[in-house]
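First the structure, in the form of structure tokens, and then the observations on it.
Note that one protein chain is taken out, while the other chains of the complex remain in position.
Chain lettering (A and B) follows the sequence in which the chains are written, and residue indices restart at 1 in each chain.
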Amino acid sequence: MKKVIMGNHAISYGATLSRVQVIAAYPITPQTQVVELLSEIVADQKLKAEFIKVESEHSAMAACIGASSAGARAFTATSAQGLALMHELLHWAAGARLPIVMADINRAMAPPWTIWTDQNDSLSQRDTGWMQFYCQSNQEVLDSVIMAYKVAEKVLMPVMIVLDAFSLSHTYETVDVPDQALVDKYLPPLDYKYRLDVNDPHTYGGLTTPDWYMEFRIKMHEAMDQALVEIKKDAAEFEKVFGRRYDPVEPYMVDDADIVLVTSGTAASTARFAVDQMRKKGKKVGNLRMRLLRPFPFADVREHLKNAKKVVVIDRDISYGYHGIWAQEVKSALYGHSKVPVFNYIAGLGGRDIFPETIMNIVADVKKMKRPEQDLYWVEVKK
Amino acid sequence: MAKNRTKIEFQKLSELPPMVQSLRSMAANPTGSWRNLKPVLHKENCIQCTICWKFCPDAAIDWVDDYPVINLDFCKGCGICAEECPKKCIEMVKEGK
Partner (left out) sequence: MKPTLPLDELMSPGHLACQGCGAGIAMRTSLKALGHDTMFTFPACCWTVIDGPFPYSCLEVPLLHMAFEATAATAAGIKAAMRALGKDKTTICGWAGDGGTFDIGLQALSGAAERNDDIFYFCYDNEAYMNTGIQRSGATPWGAWTTTTPVKHFKKEVKKSLDDIVAAHKVPYQATASIAYPEDLYKKLIKAKEIRGFKFIHILAPCPPGWKARPEDTVKLARLAVQTGIFPIFEVEAGKYAQTVKTPTRKPVLEYLKLQGRFKHLKEEDVAEIQRIVDMRYAELEKRFQG
């Protein structure tokens, strides 16, 4: 059924269709509509679930960890400060191998207080053991929640669905809300083998000496490798059932492009629009949209950037004292495989708009240079 | 359902569960070697009050046929049983004597 909905509600519908059993959440702008709609859906008994209105994001994740350990499909959503507060427990959820799914609506970190978008909140959680799916449309947001449970429950690692504040969370788009029966077919009920069970009691997460700690870390890493395989399989199955496809990366006119932009989130759709405009003027520009941060799709990135003469990573984030986080990832993927110069542009922090002109200006700038003369370039900032 | 009380040795990575999960009981870990003092029960004075059994922090006193039986495989020798015994019929003696 087609519906015109905001990104936040796309998350709520995704969670509802995934038949989540326990929701624990704490309000934070710009995430609030996610849980407002969910609490209504649960109260109206349109979804058989328990909703715990916790007193902090830390407790939201704690409750999800408890619920997931007991074998329920658990869900939460947050932003920025809330995500940062959860940080300790993000490690816990992954280390405990729990298939929890969470939506993070990208909001810039304080101080100063801000509610607008950038990706520093989610990218700061890169090494916690969570898969991260970056979305560019409300349809993708809804579909990703369902796909997230699918892969999480196969490899026993948690997933974060990431979307931009306001430019997606509060933007209304037409979304095909799939039939429950189809979703049920794609996503069977959770049967978590390692659940707390009084008839087969085990202790989970107990003290582990140096004799064994590393082996459990190997297992987490292997699970992530496996996740990449599963995500590709799931993409094919999802396309078969729902007619839409989401790959780890989404190339657009990259094959013959001299300049390939690397983008994520809503900046990617803006970049795609800009590519169309530039192509009309005969400029050979392409775009590679990154959907996955973890597991990182090394092979796909190398494959789609192999013909590029220049790679331009546009980061809506910054690692102070280094450069953009996506740029680091892309450079490390290319290292030893390609000599293509990688340009890094930092744009749109704290919700500053990224317009098609912004992208075109970046491309014009890059055209003037053979190789990057600086580690990074700030876009449209006051000098 | 009592857990398996034997030790477990893993040989290969594949034998491990995906996450840290207990598979055996700590009863595979005899703590009797922690002991400096050993409780010795003088059964003839025992009034079967269960106090020693009740207060053992280690569950190392079993209640068998209406009398306490001290399990020296596990007793850490804290001496609570001897201290609490109203008839003072548990004596703490030096280990090895």
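Worth pointing out:
Quick note on the criterion: a contact is a pair of C-beta atoms (placed from the backbone, for glycine too) under 8 Å apart; a residue touches a chain by one contact, two chains touch by 3 or more.
Being a predicted model, the structure only gives us computed values, none of them experimental.
Only one of A:52, A:83 or A:108 touches the absent chain when the whole complex is considered: A:52.
For chain A, the residues touching the chain absent from view are 21-22, 24, 48-50, 52-56, 58-60, 62-72, 74, 88-89, 92, 96, 196-198, 201-209, 212. The chain not shown here touches chain B at positions 1-3, 5, 8, 10, 20-31, 34, 47-50, 53-60, 63, 66, 71, 73-74, 76-80, 82-84, 92.
In this section, only the chains that are shown with their structure count from here on.
The distance from the centre of chain A to the centre of chain B, each centre being the mean of the chain's C-alpha atoms, comes to 52 Å.
By the touch criterion stated above, chain A contacts chain B in their complex at residues 95-97, 156, 194, 199-206, 208, 212, 215-216, 218-219, 223. Those residues of chain B that touch chain A in the complex are listed here as 1, 3, 10, 13, 16-23.
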